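Excluded from the complex is one protein chain; the other protein chains are retained at their positions.
Order as written gives the chain letters A, B and C; numbering starts at 1 within each chain.
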């Protein structure tokens, strides 16, 4: 059983009618419902809860954290950001969706601006798999077609991903590295592009399948935690002290 | 249940007393015994069997192939080599051990000479994990100490590994990229350095644990097979034929 | 002064009127003319010359080899293929254009099928830079627009590139990793997608600029050649011989 926490800023859905129409109970609820068939223990957390719903108790018992944010990135406190970053470095999986590219924890883990091109024009996105043996692509056909999505275009200012799993083609001519893995410390990170708040992207089975695969991939294995600091030699030798 | 085939050239163990003393029934038998506790269906195959034991039936029902060879690389037929390479590209996992770096299928999959420095002097090897969240390092401490091993030293002429999992320190001063992953087509490859035929390396629990982890990692998931060739557009446009 | 040899199979241009119309003296001549302003010493070589124009003398004095082939890959001899592969591994730069993805030396250096999707429909290709600090992208705007090109689509069956420099968007909906670097031995390889024989792609300044940048990037520096084989310890220790 994998403990999954789905974090959503949950602001658009309360104040924008066109978003409420698509996700009446919030994006997090749609994703939680979509993952319900998996053997995940799912919790949700949102910005307006105390500590944004990410108390030490919640973070310390979360195996994989899913993150969606957009218009309220700056309202996430630096303290909670630092805790999320530290937990990822200690092994918690971290799945960052769509506009989460500009979230505080993702930017801190990347060390770059995470900026990109964008356009809201309801255009077609075709997501192609460029890594056919990757577990995050399991059960996914060679492509996923989304009839209407926001465009994100390169240059996407991230470090070179450890693995590139998906690349998108947009109707207006852009491309985007849409599925990217990164390792930071003992934690695994997956960025997945689709999911603008005005489109029913998170009801789409293939999109949910990718997120579900990513949860399993990002689950922290029982690997040894690295040991740091002053260290005795494994092999004796004649020390020369200054 | 993962179908594992352990291939060993099985020559040293028949003709060299010091090897026979360590691996009386062959290296493949020691590895097979060492993996017996896992839920693997294990077969072995050796050079002198018809088609080197790698008939179409065997290859087509093998999920992960483990390979050990040294003095008889050239006796592996080009036809069987081509079949192994094709099966890896189609998804079969491939775990190449120690002197298998010079085997025909590994060299064909790498596109490089796969050459290296070496020395048989019974020196200490310390294998360090440099990728603490990788599934191949699961359950492995920060290091594995082998009291006596053959030295392999850089430059190891392989393509840049997709992932570097282990790096070795040798008593005589060399380093070596000892645990390396590669993807070729739909297949996953893991090269693991230790295992000279005169040392009891393949009885060592940590070494067997790494091999076992690698089998699970290399197991082909049920991903879509890539489609190649002439392709209709996903999105209609006005064709301009020459 | 960089010694560049441009190899072209030079078959289409002799027998297909629509190709002859675009490249009357051969693709190699167009590329050679396009690079003439650089401080390169340029030679050309073609399939029908003795040893395909790639004699030992030519190969041994070539710093960077550019390769275009398509309909006659199988007519390149295995002997010349092996010599090209060896020279690349020893340091010669190798720039593989368009349908050269299926050439014998490129496939041997990759260890994969190098297969892909394709369509000849004169559609628009937009090549985006995803690596803005890479020397191969120097002087190139964020994108190159080619009004009419053959489509190549993912999955492109290559090993994960060491560096991804360009990604293409095609009008029909596909994407393609269009600019990829690889290192093999001491040699640097750049694959660059555009250049179907029926379009005037190799007269386009941005395309020529990329090829020119790649030549400079692939030029072999005066690095130490790796040393292989039996090796004395750098640091003395007590040997334990079997």
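Quick note on the criterion: a residue touches a chain if its C-beta (ideal position, glycine included) is under 8 Å from a C-beta of that chain, and two chains touch if they have at least 3 such contacts.
Since we're looking at a predicted model, the values are computed, not measured.
The residue from A:43, A:117 or A:216 that touches the chain not shown here is A:117. For chain C, the residues in touch with the chain missing from this view are 91, 124, 126, 129, 131-135, 137-143, 145, 162-163, 171, 183, 185-188, 220-227, 234-235. Although one chain is hidden here, its contacts on chain A can still be listed: residues 18, 85, 89, 108-113, 115-124, 148, 151, 153, 155, 157, 159-160, 162, 171-174, 182-185, 198, 226-237, 239-242. By the touch definition given at the top, chain B reaches the unshown chain through residues 124, 126, 128-132, 142, 153-156, 160, 163-164, 167-170, 173-175, 177.
FYI, only the chains that are shown with their structure count from here on.
Per the C-alpha superposition, chain B sits rotated 180 degrees relative to chain C, a value rounded to a multiple of 5. Of all residue numbers used at the contact between chain A and chain B, over half are used by both chains, marking a mostly same-residue interface.
In terms of their C-alpha centroids, the spacing between chain B and chain C amounts to 30 Å.
Centroids built from CA atoms put chain B at 33 Å from chain A.
Shown for chain B are the residues in touch with two or more other chains, namely 124, 162, 171, 183, 185, 226-227, 234-235.
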